[in-house]
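Note that this complex is displayed minus one protein chain, with the remaining chains in position.
The block that comes next holds chain A.
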């Protein structure tokens, strides 16, 4: 049985990381989940959060702002709107995100959209706390 799977993290502008990973923790829209080799085929959207990748015993962390993840038994790929290593994230960037989310909340009408925008705003605030920025 395979102990690793292929992991790709891509953003529209570039391929951020591509490694053989043994475990990937994903901030799914309905809650965090961890994908390991031989996981059942699975597709989920992401909320803003931290992706933790375990490859060769090393854990690396990346921040994503949204997108979706595709899990299959042999590979996991995350297509993120924006993705970067955790160290590169600045408070400015998060503030910007928060502002655009607030603007989106102010603009939308209808309960469902308002709810979605509100959730996003809370996710960003949560992410901010997690990163202590």
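As a convention for this text, contacts are C-beta pairs under 8 Å (C-beta built on N, C-alpha and C of every residue); 3 or more make two chains touch, one makes a residue touch a chain; residues count from 1.
In this section, contacts and distances are computed from a predicted model.
> Looking at UniProt, which of "Ferredoxin", "Sodium/solute symporter", "Cytochrome c-type biogenesis protein CcmE" or "ATP synthase gamma chain" names the chain that isn't shown?
"ATP synthase gamma chain"
> So one chain is hidden, and I want to know which residue out of A:36, A:55, A:79 or A:131 touches that hidden chain in the complete assembly.
A:79
> Touching the absent chain in the whole complex: find that residue among A:15, A:99 or A:122.
Considering all chains, including the one not shown, the answer is A:15.
> Touching the absent chain in the whole complex: find that residue among A:29, A:105 or A:125.
Touches the omitted chain: A:29.
> Which positions on chain A touch the chain that was left off?
8, 10-15, 28-30, 40-45, 67-68, 70, 72, 75, 77, 79, 81-82
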